[in-house]
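The other protein chains are all here in position, but one chain of the complex has been omitted.
After this line comes chain A, so read on.
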């Protein structure tokens, strides 16, 4: 078990391409950390630097307080589960599981004991004598996980290991991994671009973009208090609606977007006062639109339905905010909701969940945090 500490870590390829730019992050011992971001944001490169598969151009990597920049990957005692599993094709499942232990000179009996224990835990006992080519995707994934677990390393690095699985298996493996972490308690860094994985699995999310960390925090905290439009638009599905607007009025301080006006609640006004009469980007979560008013904290907004998406447990309403010609938004409605295209509806927006961003920088306008 180990804490992992990144200090101003930078990765430059060749002499021009900056893949990871001045990343500082402290991952606590036993923490389940998620690296989330779009393709090419540097999350996998950061993971590979921690594992030792990429050199670190600048900055320091500390594992358990010890500087690891120049330590061979073999000596770091860290396990990686790769996206493509990377099982050794010429070895049986048992051979794959035991490979790392054999290299470390663990004696035969102990290797057998650990392989048995892991294969029982992951339910791959009957597969031990098979070659990877004879396994299904889910079985390979479990073997790859087993190969990491059997060594009892200081930390697990998971590089999008669920992305090749079908939806059902992926959901099952998500739960398995959470349970696994509760059981072994080892530090886990899980790289993903899937925000459901990010929200459900980790204790903290580190959101990256263009090689930099954008925001780090507990999943719900990041969801409720995004620091900029990137995070707001990336987390959750459907993501936050971001519509151009203006902060209007000296006393009432309404956020105006096209034809719709949303009065800012009393508690939030002081924070926004300095921005009065300026243009803003208004962030509205799809799940904060309601069919009925909420006592004392919602305002009616008129929308024109464009389309509805029936998802089963819920309905996504695509509508124009403020009436025809307004900016298009998505709202999460109950499963029995129905609307015809062109129909005008009145929805109620939860005013405590208004987010305002600076349209020039995309950064959130600071306001009292909502827990």
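Going forward, a contact is a pair of C-beta atoms (placed from the backbone, for glycine too) under 8 Å apart; a residue touches a chain by one contact, two chains touch by 3 or more; residues count from 1.
Note that in this section contacts and distances are computed from a predicted model.
> Would you kindly match the missing chain to its UniProt protein name, picking from "Iron(III) transport system permease protein", "Thioredoxin reductase", "Carbohydrate ABC transporter membrane protein 2 (CUT1 family)" or "Paraquat-inducible protein B"?
Answer from the UniProt record of the missing subunit chain: "Carbohydrate ABC transporter membrane protein 2 (CUT1 family)".
> Taking the full complex into account, find the residue in A:11, A:114 or A:140 that is in contact with the omitted chain.
Looking across A:11, A:114 or A:140, the contact with the absent chain belongs to A:140.
> Specify the residue from the set A:7, A:116, A:131 or A:204 that touches the hidden chain.
Of the listed residues, the one touching the omitted chain is A:131.
> For the chain that's not shown, point to the residue among A:67, A:104, A:179 or A:335 touching it.
Touches the omitted chain: A:104.
> Touching residues of chain A against the unshown chain: what are they?
Missing-chain contacts on chain A: residues 51-53, 72-74, 78-80, 82-90, 99-100, 103-104, 131-135, 137, 140, 147, 151, 164.
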